[in-house]
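As you look at this complex, bear in mind that one protein chain is not there, while each of the others sits in place.
Just so it is clear, A, B and C label the chains in written order, and each chain counts residues from 1 on its own.
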Amino acid sequence: MSVETGREYYGVSQVPPEIIGPGQTFETVTDRISQVVLTRETPKGWFIGLGIALMLLMVFIMSVSMLLAYGTGIWGLNIPVGWAFDIVNFVWWVGIAHAGTLISAILLLLRQKWRTSINRFAEAMTLFAVSCAGLYPLMHLGRPWLAYWLLPYPNTMGMWPNFRSPLLFDVFAVSTYASVSFLFWFTGLIPDLATLRDRSQNFFGRTIYGILALGWRGSARHWERYETAYLLLAGLSTPLVVSVHTIVSFDFAVSVIPGWHATIFPPYFVAGAIFSGFAMVVTLSIPIRKYYDLEDFITLKHLDNMARVMLATGLIVAYGYMMEAFMGWYSGNTYERYMVYARIFGHFAPAYWALILCNIIIPQMLWFKKVRANLAALWVISLVVNVGMWLERYVIVVTSLSRDFLPSSWFRFVPTFWDWSTFIGTMGLFLTLLFLFIRVLPMISIFEMRTLVPGAELKEELHEAPEASR
Amino acid sequence: MSSRPASSRPPIYGLMAEFSDPNELIAAIRQARAGGYRRMDAYTPYPIEEVAHELGIHGNHLPKLVLAGGVIGMCAGYALQYWTSVIEYPINVGGRPLNSIISFMPITFETTVLTAAIFAVFGMLALNGLPMPYHPVFNVPRFALASRDRFFLCIEATDPMFDRELTRRFLERLVPRSVAEVEH
Amino acid sequence: MQVFHRSTNVLSRFTIFGGLFVVAGLVYGLYLVNSSPYVTQQGVAKEQPIQFSHKHHAGELGIDCRYCHTTVEKLAYAGMPATKTCMNCHSQIWTNSEFLEPVRRSWRTDESIEWTKVYDLPQYVYFNHSIHVNKGVGCETCHGRVDLMNVLWQKPTMQMQWCLDCHRQPEKYLRPRQFIFSMDYQPPSDQLDLGRKLKEEYDVHTRVTCSACHR
Partner (left out) sequence: MEVVASNVTLDAEHPILRLQRNALIAGVAGLALTAVGFFVTPDQFFRSYLLGFMYWFGIALGSMAILMIHHIAGGAWGAVIRRMLESSIGTIPVLAVLFIPVALGTHHLYEWTHADVVAKDAVLQAKQAYLNVPFFLVRAVLYFVVWFAVASLLRRWSLEQDRELDPRGIVRMELMSRGGLVLYGITVTFAVVDWVMSLEPHWFSTVFGLLLMAGQGLAAFAFCVAVSTVLSRRESVARFFGPAQYHDLGNFMLAFTMIWAYLSFSQLLIIWSGNLPEETAWYFTRSQGGWKVIGYSLIFLHFAVPFAVLLQRKIKRTGSKLALVALWLLFMRFVDLYWLVAPSLHPTSALPHWLDFTAVIGIGGVWLWFFVGRLAQNPVLALNDPSLPEVEA
């Protein structure tokens, strides 16, 4: 019996409890999801969407070309604001990348069955968001073709990277995260690729899906090891997700810049990452479930649960803001106190107040079940949270740096056209990858959906492995 | 299929019965085991623990392998940092000790997780003998449904009890949707 | 349905396993290229506008390094000789040689001879000859047996690793000051002991901070 059962039994639950629509069987689940990839005519909307995404991708290519041609001088950053849009965007994308693996891993460990229909999609989102995130530190290097210098390998300079630096932690954390997320995603895909191999109508489909499926045949012996591996990956990924944004927060927190050097940064960044990650999943899944008729698989229950996670993580983020402000004052340190003042009343105060509005005040509407059940409202709130989380990083990065210890070196950061175009451009990269993914791979885990249909229920007398499920 | 005596036909991989319900499959496995068959495998469109249980599959070595991978990653990660920062390239960074254990923890953690995850995935594939794009079971035309909605039980020819005719008759008694010979 | 031929089983495993070696090989290949003379110019003889032979001048005639490279003991730059330096002798000997026509033209027209740089350090590296020469680093240690080279070539890789090798452990290479300009100096068998003693005596320190060279 699932965790919710008892509560729903007494009519307590506020939304329909279904995590899969009525009347689904093994056949319908398999065919409905795989036809999106295999047989259904590609909808016009997909082409329009991909077209827009490709146009944005052009913006990105243009921006990067300009950057490579002219250097980082085309951006608005300058000492002391040596980090600006690039790191803001990096943290924003990495944050978004957190929902995917987290949804998959933690919810699997917690035996939450509602994860099944959103995990594949969210994991793919993770991969694409990490790809976008990883580009920013590379671009910020100014000479991205030398990025391999950050890796520890025997080199002609006779030097090794400084392992005490959180920037190097980042190299390891982000690359590990991308690799493990990819492995996790691919492992989950193997049985579905076998399904596509067996359903595909043409030679190319059979061959390509066949190669990727690695010859999966659904043997009970294979499933046994597969399930173990998948569970172990989930167990490994959960602390990994936490570690990645923790390490991102170390980029700031281990320095001595007021507004950066705060011990609450690790949990507060992690919560913020989950907050923005879930917001992005909601933002994307509401239109997609509508457009591809997947309402039976991504149900109101899923959206309600995701809204609750957003509310909870949003409150932790609010706690973080409160503690930052209070401790800034409590420290009795002039610079710390000034940073609190500068954020609330200074030049960048509009950004700060906008972030409070987007991240704290507006999400409080999620307390109400009517708001959570209203797709339009939920979608708007999730967008607002995406904006708010971007503003949060902007406030952290820019206000702290623009007010150096010495007033003589104070600097007002103003983003240039290329700052914006690079940022918008990476959205193009993200959307392009996402559209291609939707077209060629099953966006919902087919084999896991099969476990949810009524036909998968075993007769009582067959339950002879009571301890096996944990 | 043919009227020739069983001995002169080319050897086969096994006999495969098709079911449309997991309960039927589990019941079939039980009967097959009760009938003395041991070398068999079930093919299902999604993992069913009870099937593995009935087939007598208990646990596997993957957790140990992943633990080993984690330990290797942990040791290698720390050793890399220690060797480069203390022995090969000692450099004073803001007065921190050469062996800055505290600062070395995050990367040690990352390498641990990375190696363990690689061991988990590649270990699973290797133990499963994958990739194996060609396998006799794919020769059965209806086997394509194993990745959709059908549940298959294959009794392999290497089983000492296996006999083309007797086993076929045995499987037919289980009332499957179909029984097919699996060619090599 | 059987999608693949049975041979693909071996093939697929071979590709995955072999892929590891291909990647490793590519990385190693890159490493080889990066440390090869193609990139470093190590050991590549450079043609000069004049067929000047160090072997003849420094080796056979025994002219001291400092006769031409006059500022090596005082300045960062060892100094390239002015045309005047050449003419000191060549206004008297080989005055009609074809080979020396560029020198005479430079002398007539007052335009410098454009030598091809053999030891070409990047602009972001600060290097000072005088400190090295005065602290016991012989010319030959970096430049090799110039007295045996007809056309000059670069002895070391000139990669940072090579600089740091000495900067981390100068005692491996230090020699007494009287042998700085000797070309045929042989380090004693107890070089490390001698090096440590000289390090003490000449007040030599390991300099491995970034700003020692990248100023």
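By definition in this document, a contact is a pair of C-beta atoms (placed from the backbone, for glycine too) under 8 Å apart; a residue touches a chain by one contact, two chains touch by 3 or more.
Note that this is a predicted model, so its numbers are computed, not measured.
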item	value
Visible chains in contact with the missing one	A, B
Residue in contact with the excluded chain [from A:262, A:356, A:397 or A:453]	A:262
Chain not shown: contacting residue from B:44, B:60, B:103 or B:139	B:103
Chain not shown, touching residues in subunit B	94-95, 102-103, 105-106
Sites on subunit A contacted by the missing partner chain, in the whole complex	1, 3-7, 9-12, 164, 166, 239, 242, 246, 250, 253-256, 261-267, 315, 319-320, 322-324, 327, 329-333, 337, 367, 467, 470
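The working rule: only the chains that are shown with their structure count from here on.
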item	value
Cα-centroid distance, subunit A relative to subunit C, in whole angstrom	52
Between subunit C and subunit B, distance of the C-alpha-averaged centres to the nearest whole Å	59
Multi-partner residues of subunit A (each touching 2 or more other chains)	158-159, 197-198, 210-211, 214-215
Residue numbers of subunit C (touch at least two other chains)	1, 3-4, 9, 12
Subunit B - residues contacting subunit A, complex	21-23, 26, 41-53, 55, 57, 60, 62-63, 66, 80-81, 84-85, 88-89, 91, 93, 96, 100, 103-104, 106-107, 109-111, 113-114, 116-118, 120-121, 123-125, 127-128, 130-135, 137-138, 143-149
Sites on subunit C touched by subunit B in the complex	1-9, 12-13, 16, 208-209
Contact set on subunit A toward subunit B in their complex	25-27, 30-31, 152, 158-166, 168-169, 172-173, 176, 179-180, 183-184, 186-187, 191, 194-195, 197-199, 210-211, 214-229, 232-233, 236-237, 239-240, 243, 246-247, 250, 447-448, 450-451, 455-456, 458-459, 462-465, 468-469
